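Taking it in order: structure first as structure tokens, then the write-up.
Heads up, one of the protein chains got dropped from this complex, but the rest are sitting where they should.
Chain nomenclature is as follows: A and B, assigned in order of appearance, with residue numbering initiated at 1 for each chain independently.
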Amino acid sequence: MEKMLVCIQCPQGCKLVVSYSGEQVTVTGNKCPRGAGYAKQELINPCRTLTTTVKTAFVDFPLLPVRTLGEIPLKKVFGAMGEISRLLVKKRLRPGDLVLENLSGTHVPLIATDDMTMGEQNVKGSEICG
Amino acid sequence: MAKRLKLVAEELARLGLTAVYPREWRRSIVLEGEADSWQQYIDAGYAAAGKGYKGVVNDVRVRGLEAPREYLPPVQGGALEGISYDAVIIGGGVIGCAVARELSRWDLRVALLEKEDDVAKQTSSRNNGMIHPGLAAPTGSKKLIYNIRGNRMYTQAAAELGFDFDRCGSVVMLEKSLYQLALPIVRVKALQKGVDGLDILSRRQVAQREPNATSLQHGGISLPSTGVVAPYKVVVAYAENAVENGAAVHLNTAVLGFEMEQGRIVGVRTNQGLIHAGAVINAAGVWADKIAGYADDRFFTIHGRKGTIAIIDKALGPTQKGVLALPRLGVKTHTKGGGLNPTGEGNLLMGPTAIEVPQREDWSTTAEELEFIISRHLGLNRQLRPRDIITYFAGVRACTFDEDFIIEPSEHVPNLVHAAGIQSPGLASAPAIAQDVAAMAVEILKTTREVKPNPAFNPKRRLAPELAKLSLEERGEAIKKNPAYGQIVCRCETISAGEIIDAIHSPVPAASLDAVKRRVRAGMGRCQGGFCTPALLEILARETGKAPSEITKGRPGSQLLVGETKTPQGEGSGHERS
Partner (left out) sequence: MSGAKWDVAVIGAGPAGLAAAIAADKAGARVCLVERESRPGGILKQCIHDGFGLVRYSQKLSGPEYAWRDIQQIKERGIKLFTDTFLLGLERGKERFALTLQNSKQAVFPIAAKALVAATGCRERTARQVFIHGQRPAGVYTAGTVQRLINIGGHLPGKNCVILGSGDIGLIMARRLTLEGAKVLGVYEIKPEPSGLTRNIVQCLEDYNIPLHLSTTVSKVHGSERTEGVSICRVDEKLRPLPGSEEYVPCDTLVLSVGLIPENDMLLPLGTEIDPRTGGPVVDQLLATTLAGLYSCGNALHVNDLVDYVSESGEIAGSAAARSALGKQNCPRHVPVIPRGDIHYVVPQKLDIAAGGQGIIYFRAARTLADASVEISAGGQALQQKKYPAVRPPEMERIVLDLALLPPGTKELSLNLRG
């Protein structure tokens, strides 16, 4: 069996040809090893980095951009979005700070990608809770 | 009597409109029956015009065509139930608002009813902002009288009300050198009409005055009394000054009928309740015939004439001094065909076109119309390219078949005044029309009571700071007093948060995105609101105490958002971290 894929690991977008029979998978068309890994994963269980936002308790920074530290199964994305939409960040976080340790049972953490402490001193009367 | 009716019948027959039947009603003519197309309907109307009747009522049905749809605000309630006013003005366009301001000179309870969510929503904002010199208005018409007078009044109106008025002049260029022979006659005509100034220009003089003007011109005439304004700002200025002097402006208020007693209007039925009125002024624009009908005084029919206008980027504004036009003879239209003019806000605009349309509130644009404008006007200024167009829009003029203004007290309803059929040069004529209409209303009220001047009347509108007009020092002082003037929200037009907040809390408050735009231009620049829409929305929500999802672009129902994205389960519970 053969399948055509476009690698999404980088902007080059290599056109991959994946041949497989049973356990045996061969990948051609990739310009780097990441392409082969991507193609194999794509056949078994496509995984993606999820980027979105989380509501915060701060008026000057109402939404915090976040991303998964690593990829999660594509099929779990909507479940994860549901969990994320119920979160409220009550502490001023910085890029890399943990928002959730285990997003939707994937064991992949969710991290902050923006700096909520920036410009904080400019905001009068914003309560810092948490 | 029967002779002119016969004339109309003959003309209809000549046009092949065999299913159209004319009859006389009071001093007017009524057309009934059927036509096959909108063009036939229009032809029938004009066939009946100019035959000596007071008005043309065109009730001809067009087969397969739906009746004009009218917007009615989706608001019901009794907010105005039982309120009594001396004068009720129907319509918040330039005429209605200017009349409200003129009536506020008197010690009267004045109300202006507007069915839209803001003043200046229809024809009064959807035009080219031209203050015509009066040359195009026909001799003997009301258009001519009011245009000449109105044009002269603009200088004072602008000074009192604080809107920008640029008497930039116009140059009407000639397509062929042969036409120069007619110019002395045009000069005499202008003199007879009372046009303030006219100069005949050679080809070289036109090029000197407007170096970027098309090389296809063969001289022309210069009309120094031509001016331009931002029409919506004129309307807002009149409305605000009226409110400052005690008038009430009721938005989202549509007139649904009149309560009549012995031929007089005693009540105005609206979606917000029944209002008692001493005198009623019909300034209802494209629906003025319908309003007249509520009082059984429908002696004219309004038909819509759509005009499309394209706006050119501000960067090109300095390439032209005044209005440029190059009329093409032999092209039959009901306007002189539009032109290319400064907007009074630094841009240029092209148009308008003139197309007869059955729908009076359909302001959609079409590719054909825009292409026509581009082919017709873009080349008048050699610096312009199609990519310089930042936006375009359309408006619908309220025309009668007699093509003249109707400005008079009703012949049949003693307390009703009509200001109807106001099309080009309606904006230019507005200050003069308002003066006369207000005087007519005062005369009506004087028959039943004493009317004294309003002792508190102040002709000068209070102006919020407009930062673009301040020197750097004044600007600095304004920011020190109110730091919100320091924060720029609309980057294309350099409009501050402070100016936007002022507009939201002005005498006729801006409650929507477009209403803000109409007052302070935020979102009107080259990015067309791409950058500032989110910020404007948040400021509007904050200042009006509404949720962002309630904020509209304009009318109710034009909400900008459908909701919020996140729904945390309240603070202190659920999944939140630390």
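Everything that follows uses one rule, which is that a residue touches a chain if its C-beta (ideal position, glycine included) is under 8 Å from a C-beta of that chain, and two chains touch if they have at least 3 such contacts.
These figures come from a predicted structure and were not determined experimentally.
Screening B:Ala157, B:Leu378 or B:Ile479 against the full complex identifies B:Ile479 as the residue touching the chain left out. Across B:Gln192, B:Gln208, B:Ser364 or B:Thr448, the residue that sits in touch with the chain not pictured is B:Ser364.
Take chain B: the residues that touch the chain left off the picture are 71, 315, 361-367, 370, 387, 389-393, 472-473, 475-477, 479-480, 483-488, 491-492, 494, 526-531, 533-534, 537-538, 548-549, 552-566. By the touch definition given at the top, chain A reaches the unshown chain through residues 6-11, 13, 46, 48-53, 55, 62-63, 65-67, 74, 77-78, 81, 95, 113-115, 118-119, 122.
What we mean here is this: only the chains that are shown with their structure count from here on.
One inter-chain figure worth recording: chain A and chain B are separated by 53 Å, centre to centre, where each centre is the mean of the chain's CA atoms.
Considering their complex, residues 565-569, 571, 574-578 of chain B touch chain A.
Residues 53-55, 57, 63, 83, 85-91, 98-100, 130 of chain A are the ones touching chain B in the complex.
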